[in-house]
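Taken from a larger complex, these chains appear in their original positions, while the remainder are omitted.
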Amino acid sequence: MSDRLKTTFCGIEFKNPVITASGTFGYGLEYAKYIDISKLGGISVKGISLKEVQGNPMPRIMETTSGMLNAIGLQNVGVERFITEKLPELRKHDTKIIVNFWGKTIEEYVEVARILDEADVDMLEMNISCPNIKEGGIAFGTDPKMTHEVTYNVKKVLKNKPLMVKLSPNVTNIKVYAQACEQAGADAISAINTLLGMSVNIHNRKPNIYNITGGLSGPAIKPVAIRMVHETFRTVKIPIMGIGGIIDWKDVVEFGLVGASAVQVGTANFIDPEIPLKIISDLDKYMAENNIGNFSELTGTVNLDR
Amino acid sequence: MKGKVVKNQRLNDKYFFLEIKSEEFVTQAHVGQFLMIKPGSQEYTHDPLLRRPLGVADVHDGKFNLVYMVVGKGTKLLSEFHEGGMIEFSAPLGNSFTLLENKRVALVAGGIGIAPVFWLAKTLKNRGCVVDLYYGGRTVDDVVLLEELKENTDHLIVTTDDGSAGIKGFVTLPFKENVETYDMVYACGPKPMLKTVSEICVNAEVPVEVSLDERMACGLGACLGCIIYLREGDEIVQKRCCVEGPVFDGAKIAWDKLS
């Protein structure tokens, strides 16, 4: 790959602007058997919490039209085991590691962040938007004051690592949340997390997901994600990682045009683990053919003249 | 991976038989594994979105077979796949059955559970085992490939719920009568059947391996969507059906916790 894909985001140099999204790429190692993960711009690992979490009862996933619902319940090994068991293995691959993390209280958020700040990772991504967990999680991402407070408190304890805050799309006005993050000192924003959805099995009349509701992801949600990244870009100055329904290089360009400096690929990894690598090489080709020297040249250049 | 669809043949109203050419896949596959297959040929349409998990039903001459039942849009689309076209699929995924040699084994299959059992029967037979297959379905349409199965088993006991083929009744009844004569039991089918088979085996102190089905998104351990539960000592532990399974020790499964 050429230099034109190199992407500086929050001062960190990514090989390319294509990062795999939290919760859709495990701890990265699951995919290492099937693709060369060192070719990725970066990996955002499954959301980490202070203690190990078992997640929700089954069923946890359901396909919908051009999308899927999930309510995994933020199952993860906890921050200690992540650092001792997963990270050393992951670090053998030459790619940037973003740690997606969450807590049930501000204290928990701060505590996990403090630990990760000292660990061998590149960047933190704070998930305040997961709609699956009932205790508190939802409140941070759908209340601007809480968004500000948790961001401010986490940012305060971070000495080494940039903080990206991941926004929930399940809000009336995402601009207010983007502003809250910027004002509280966030270094970047990632958007969007999943849309809250539901589906029912008409035969047994039960919800298809044990948790009743789940997060909707995949190509179905891309227009909502594009709109929200656009609104966010027009509101704040910190860089944005665009997420939601990305399947191919054209989607990445579209996110770039509305304001993303880098992107995350989520559900597409399930469809075919080769997709993020294919996106990277296709994007390189597109940029070469169109004389785009760097992905950053695209960022926010949608033409709004009429 | 990609392979050419050699055959996509309707067996009856519900079941299809698919043969795909792929040396790459064949050289990697183990008995009991599955794959994730793209139901359509188009790259540019996203409904259905995810690949579908199907058990590997046989492997021979650089080709592999799948047997599938049409239940929803993915399998319907697959059933319309034209022979001669190229189809996309994952590498062989999951663990595999424990393969004994020169023993007496029982295979219990319910409905579409026959898929991985087909290849298992053939393999065990080739390894010198005496292979009895207990194969149950709802109606005559749910028991397929009987000729081929006869060739690869020592006894083939067929049952249907309505008596339209073989013995009328559940497949677990004839199996239970003979369970103690086996060194090992393997089963694949609906969960209630697998649970009963496992209980019969536990009572008879015969080891049992079952192949489980859960909805899957990734098939390789990343999404955590396919959790099953095992009892290990006093603890209930979570396993990913796609990576630590689909084959599990039937004696250990916490049946009441499964979805």
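Which chain is which? They are A and B, in the order written, and residues in each are numbered from 1.
Going forward, a residue touches a chain if its C-beta (ideal position, glycine included) is under 8 Å from a C-beta of that chain, and two chains touch if they have at least 3 such contacts.
Everything quoted here is computed from the prediction, not taken from an experiment.
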| item | value |
| --- | --- |
| Subunit stoichiometry in the structure file as a whole | A x2, B x2 |
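Assume only the chains that are shown with their structure count from here on.
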| item | value |
| --- | --- |
| Euclidean distance of C-alpha centroids - chain A vs chain B, Å | 36 |
| Footprint of chain A on chain B - complex, ascending | 38, 46-51, 88, 90-91, 214-228, 238, 243, 257-259 |
| Chain B partner contacts - residues on chain A that touch it in the complex | 23-26, 30-31, 33-34, 46, 54-55, 57-63, 65-68, 70, 72, 75, 210, 218-219, 247, 267, 269-273 |
